[in-house]
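Quick one: the structure is below, and I'll ask about it shortly.
Every protein chain of the complex appears in place save one, which is left out.
Chain lettering (A and B) follows the sequence in which the chains are written, and residue indices restart at 1 in each chain.
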Amino acid sequence: MRGNGFEPKIVAFLCRWCAGAGADLAGTSRLSYPPNAVPIRVNCSGRVEPAWVVEAFRSGADGVLIGGCHPGDCHYVVGNYKTRRRIYLLQKVLAEVGVEPERVRLEWVSATEGARFARVMREFVEELRALGPLAMNQEEKALPPQGGVHA
Amino acid sequence: MPKVAVYWTGGCGGCDVSFLELGPKLLDVLSQVEVVFWPALVDTKRQDLEALPGKAIDLALINGTLRTQENVEMVEVLRSKSRYVVAFGACAHLGGVPGLANLKSREELLVEVFGGGFRPTPPPGGPSEHALPELLPQTLPLAGAIPVDYVVPGCPPPPALIADLFERALAGDLPPAGHVFGKDKAVCEECPRKKEDRKLDKIVRPHELQPDGERCLLDQGMICMGPVTRGGCEAACPKAAMPCTGCLGPTPKAGDPVLAMISALASLVRAGEEGEAAFSAEDKVLDSLADPLGTLAKYSLPSFPRLARSCVPTPVRRGP
Partner (left out) sequence: MAAPNPGPKGPRVGVFVCYCGKNIAGTVDVKKVAEAAAGLPGVVYATTHEYMCSDPGQELVKRAIREQRLTGVVVAACSPSMHEVTFRRAAQEAGLNPYLLEIANVREQCSWVHEGPAATDKAVRIVRAMVEKVKGNHPLTPVEIGHSRTCLVIGGGIAGIQAALDVADAGFDVILVERSPTIGGRMAQLSETFPTLDCSQCILTPKMVDASRHPKIRILAYSEVEEVTGFLGNYRVRIRRKPAYVIADKCNLCGECAKVCPVRVPNEFDQGLSERAAIYIPFPQAVPSSYTLDAKNCLGLVPLTCGECAKVCEAKAIDYDMQEEIVEEEVGAIIVATGYDLYPKEAMAEYGHGTVPDVIDGLEFERLLSASGPTKGQVRRPSDGKVPREVVFIQCSGSRDPELHKPYCSKICCMYTAKHALLYRHNVHDGKAYVFYIDIRAGGKDYEEFVNRAMEDDRILYLRGKVAKVFREEDKVMVWGVDTLTGKRIEIRADLVVLAQAMVPAEGTWDLARKLRIACGSEGFLKEAHPKLRPLEALSAGIFMAGAAQGPKDIPEAVAQASGAAAKAVGILSADKLVHSPEVAEVDEDLCSGCKLCAPQCPYGAITVDEVAHVNEILCESCGTCVAACPSGAMSLRNCQDEQVVRMVQAALAEG
């Protein structure tokens, strides 16, 4: 990545119909934005599990973007509404354990909003640069292994 | 005669008492086994245990969470002397209620409980065998320290599951290692409450509501962990009008029950009334979930440390 400054790592879960198509349009329109996010396509933002978001943080992400359709615009009618509530509750719990809720960003981007997608990316990267690395990923281990039963 | 050990690390003692729930069956069991180590029942000490030859114990049932260095040492000894080790009860299985302490660092906890000047070790007069055992940085489930063969889950384990363990052990019919006694399906399967109106219009705490006797508690606004929690308890709590708190731990593929329930609960809020206009009303419902982690991670935090570990240990000010 560029410069000496901190470059956040981002996972972007993009729904195929709106945000993903919007990202494609940003490409077709050659609207450049920082390359920090790796996109993962899902059919609907409603498929995104809170567990994936936490997994991304544990795997080194500094931010997670979930891109869905605008309210009223969801290809699956109401999937994005469920996502909004799930992320809202997840953010509350993350805040309780010291993860800034802004690190999880839910954005509505339509298939025609390539410019908006690029802007969201630029903004998110800027915000994460300001926030700095995710503290829990900076900690030293001496921590317990994943629990469970040893077979 | 099979040799049995029972040991209690960081726990409340309820698991030891739970054996009594076997009733007359307990006599059958006790007549068929030899108890070689059970501090709560027979006068046996660590030295007695250490004196045993390797694998002298057939079945070691360990309950309680691991909080101190001494806990770890003891279970390591038990492991080396036992053919089969069973994590018995929610604390050994998952970390249990004491595991919620993992939301804080050890240093924060000590300050919280004993005040800022507390220095646990060494005790006045220098190190000695009477020193308090060192606290671990985090609470651990049993499997965090030693390999575990079986789990009898629950807080405390339901008698049917304890009986199942003994019956199969005595018949020489133990399942493959890794087995968790209990069902793979969630508590809802055993729960007689009617699940019809699947939506959440409000969230209440158990003391705030006299629930309808027939309907699902979740539908009435109580946070019931039944849908994510392993069955095997015959839905004892929901039957008694108390929501499931998740003591048997998550079902095999649920992952972290906190995250699974975040997704499930949020999905249910005002289901069927979706719309942009409803956003603030939806948020209000979710805001009324008091103490989300204490509710959703009541037993499981040390086993699913992804959230707990994210706590940044804050530097503790020590005495001069």
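What we mean here is this: contacts are C-beta pairs under 8 Å (C-beta built on N, C-alpha and C of every residue); 3 or more make two chains touch, one makes a residue touch a chain.
Everything quoted here is computed from the prediction, not taken from an experiment.
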| item | value |
| --- | --- |
| Touch list for chain B against the chain that is not drawn | 184-189, 195, 198-199, 226-228, 231, 250-255, 257, 260-261, 263-264, 267-268, 271-272 |
| Hidden partner interface residues of chain A, rising order | 1-2, 9, 11, 16-17, 21, 23-28, 30-35, 38-44, 46-49, 51-52, 55-56, 59-61, 70-79, 82, 86, 111-112, 118 |
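In this text, only the chains that are shown with their structure count from here on.
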| item | value |
| --- | --- |
| Chain A residues touching chain B - in the complex, by the definition given at the top | 49-51, 54-55, 57-58, 71-72, 78, 81-82, 84-86, 88-90, 92-94, 96-99, 135-136, 139, 142-151 |
| Parts of chain B lying in touch with chain A, wherever the complex brings them together | 87, 94-95, 103, 137-138, 140-141, 143-144, 146-151, 176-178, 180, 255-256, 258-260, 262-263, 265-267, 269, 274-276, 279, 282-283, 286-287, 289, 292-293, 296, 302-313 |
